[in-house]
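Starting off with a structure, shown below.
Note that this complex is displayed minus one protein chain, with the remaining chains in position.
Labels run A, B and C following the written order; every chain starts at residue 1.
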Amino acid sequence: MSTHENTITLLISCPDKPGIVSAVSSFIHQHNGNILESDQYSTNHDDSTFFMRISFAEDSFKLTPSELTSAFQRVAVQFQMHWNVNYSRIRKRVGILVSKYDHCLVDLLWRWKMGELEMDIPFIISNHPDLESIANMYTIPFYHFPVKRATRQEDERRMLDFIGDQVDFLILARYMQILEQFFVEAFPRRIINIHHSFLPAFIGASPYNQAFQRGVKLIGATAHYVTNNLDEGPIIEQDVIHCNHRDSVEDLIRKGRDVERRVLAEAVRLHTSNRVLVYENKTIVF
Amino acid sequence: MSTHENTITLLISCPDKPGIVSAVSSFIHQHNGNILESDQYSTNHDDSTFFMRISFAEDSFKLTPSELTSAFQRVAVQFQMHWNVNYSRIRKRVGILVSKYDHCLVDLLWRWKMGELEMDIPFIISNHPDLESIANMYTIPFYHFPVKRATRQEDERRMLDFIGDQVDFLILARYMQILEQFFVEAFPRRIINIHHSFLPAFIGASPYNQAFQRGVKLIGATAHYVTNNLDEGPIIEQDVIHCNHRDSVEDLIRKGRDVERRVLAEAVRLHTSNRVLVYENKTIVF
Amino acid sequence: MSTHENTITLLISCPDKPGIVSAVSSFIHQHNGNILESDQYSTNHDDSTFFMRISFAEDSFKLTPSELTSAFQRVAVQFQMHWNVNYSRIRKRVGILVSKYDHCLVDLLWRWKMGELEMDIPFIISNHPDLESIANMYTIPFYHFPVKRATRQEDERRMLDFIGDQVDFLILARYMQILEQFFVEAFPRRIINIHHSFLPAFIGASPYNQAFQRGVKLIGATAHYVTNNLDEGPIIEQDVIHCNHRDSVEDLIRKGRDVERRVLAEAVRLHTSNRVLVYENKTIVF
Partner (left out) sequence: MSTHENTITLLISCPDKPGIVSAVSSFIHQHNGNILESDQYSTNHDDSTFFMRISFAEDSFKLTPSELTSAFQRVAVQFQMHWNVNYSRIRKRVGILVSKYDHCLVDLLWRWKMGELEMDIPFIISNHPDLESIANMYTIPFYHFPVKRATRQEDERRMLDFIGDQVDFLILARYMQILEQFFVEAFPRRIINIHHSFLPAFIGASPYNQAFQRGVKLIGATAHYVTNNLDEGPIIEQDVIHCNHRDSVEDLIRKGRDVERRVLAEAVRLHTSNRVLVYENKTIVF
């Protein structure tokens, strides 16, 4: 649903028990917020966890951001909530990391310019200089951070120092380097990667070659949050496309580009609109 | 989400204004209901309408059905609600109308036996005797109501008298007769039809022939509520399948059977689980 | 393409070199065959292999089956062909193996009765008695062959003795037993299995549980020829369906049934219409 007004979105998780929805919706109503969207989910275990995304209009809402925080804290404490609040008028800031392949970057930037992705992009970083001209087209600062195998620790440390607190999350738009543990841990559940296979099939390098060897009839792509286990992080979005024996590895790569860019863009759209919650190693996408 | 406990589901529509979600969820909480699912939608006009589906566990809920009705009526009046309540333990009763094609009937009955469709089937009616043996396999009473063009009014009147109040809704599982206005009006928004095209393409007779003539590259099926305008009722579910120049009309019919049965079954599943609300000539599917 | 006339189909593989298509089509034309369909494919290696499927009308063709065999042998020798010939009026004979799940069996038998699958079914075998009534509906002989872990070798030997040369190929329609090597080798590339995942993801037992644990956003099914490496045989057909965090394991199983039955039926249709050639561990599907 597209809405043109400013909204406030609460993301909540807590132990499931009766009264949460009622308490949250009453809190919003009491301060004059009109609820626009509300989604909830509860894991059905003995020890079940409750997740909620609730969105309401900012205009009529009576509390300032700091008032909201302190007032809602009372509800949160009562239900032992983890929660955060997101104002639609404060766009998320994202850094994009690329290498040499341009299809994901070109698509993200075009969608961003079209207004499909509500975010600001303070920089694009690459370990190669090739895609600088694309960054220039959209007048986004481009930084070349070479990464060498022998000095990867220091190279990434320098990159991380540069990034600092400029961004809220990172996109690996076919960034072809493995990130060091300290780098990943600096952005927990805040690095989105696109893997060019239907995970967990074809983990690791050269998935299209693996797919060709296996003779599959579909190839896919997977957008996921990066963790320290390669290609094992929580999956945000996946899709596939049909293929057949006539498709060479080059054809799979060509077809795959379409799926990769679409799946990554959708994952970024979901993340920037605060629709993704992580639970253990899985996502809840509202 | 599959849940094995008994649930109560409220379907609500009313003019949109602040406080509805809060009032409904507080009502449920106050009487010890634990909310399991909640969905809402508001049409974004000046004069906007609010729709809600909210589900909660029956076991802990303190009100009997009649107490719920009278207690909730106070909330309903305040917000000018249209509403109804559905208990999962009271299965919907459905009558199935067929002619000679068996694929939709066979699929519905198999899914029903598998437990995919929560409903009781007091009878199957047909204007031909051909499918009686299928009804017998599932020990469902089968009634042959011949319909002749010259006497259609009386024929359908007799059928309607027979049906009486035995069922909550009807499924036209490739029933190849047009229903008279009085018949349709006896089951407003409670007759589900499967049309063998991607509506509004190929309205009317022989859609696969029309599709073949036009040379389309996809064929589809549409499940919709029956209104007095042929093939114009609110659409519940649609899907398509690829085709190409090698497909003869017979091939389109063969491929189409797969889509028809899947789309009809999904529409019936949505309807029986109280997920479909009708707004003007459209559906809201929660 | 559906054709109602009798056809002869040649399946050919040989080292690629110029003149094959010309030689084969001239042979057919010379004996008055009218070519209806022709497909070819060549692996693009240094040492490339050529595959061909060519179909022509039987009515006007001047050679008897034995004349065709000896006459075509001259062409075959010249090009070092592996080849076989298939007459559409001689339907393939298939034995179906099942356990307790009925969805694939019910779907195959319904499609078979509708005329979608050109084959004869001399028997259905199961290691459980549960599905006998379904076999009875279609008046197909049903045989109960219990298989015990301790005596699996003998149990399968007995089954194989019973099967003898009654059938051309076998379908494992959710047959939940691993086949012994001698059994598989009795039907090389002639046993079709349906695996309830998008291979190579979730090889082995309980793929829907594995899929739930991993939190994938699509589940799939794979029809493949059985080899002695579990779930590693040449893939004939695959498809997927979307799922999300709301889907419990039971929901994945329900959704999966739809994909499994559709993928298996398509693989059987391709096999019975002589459209599948095997190359190393992959298939060429014409």
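Please note the rule applied: contacts are C-beta pairs under 8 Å (C-beta built on N, C-alpha and C of every residue); 3 or more make two chains touch, one makes a residue touch a chain.
None of these values were measured; they are calculated from a predicted model.
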item	value
Among shown chains, those touching the left-out chain	A, B, C
Touching the absent chain when the full complex is considered, from B:Leu160, B:Met176, B:Leu230 or B:Val285	B:Val285
Those residues of subunit B which, in the complete complex, touch the missing chain	41, 44, 198-202, 214-218, 220, 234-240, 244-246, 248, 279, 281-285
Contact set of subunit A toward the excluded chain (per top definition)	1-2, 103, 106, 110, 114, 116, 137, 246-248, 250-251, 254, 257-258, 262
Touch residues of subunit C, complete complex, unshown partner	1, 3, 17-22, 25-26, 28-30, 32-42, 44, 60
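One rule holds for everything that comes next: only the chains that are shown with their structure count from here on.
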item	value
Per-residue multi-chain contacts in subunit C, two or more chains	246, 248
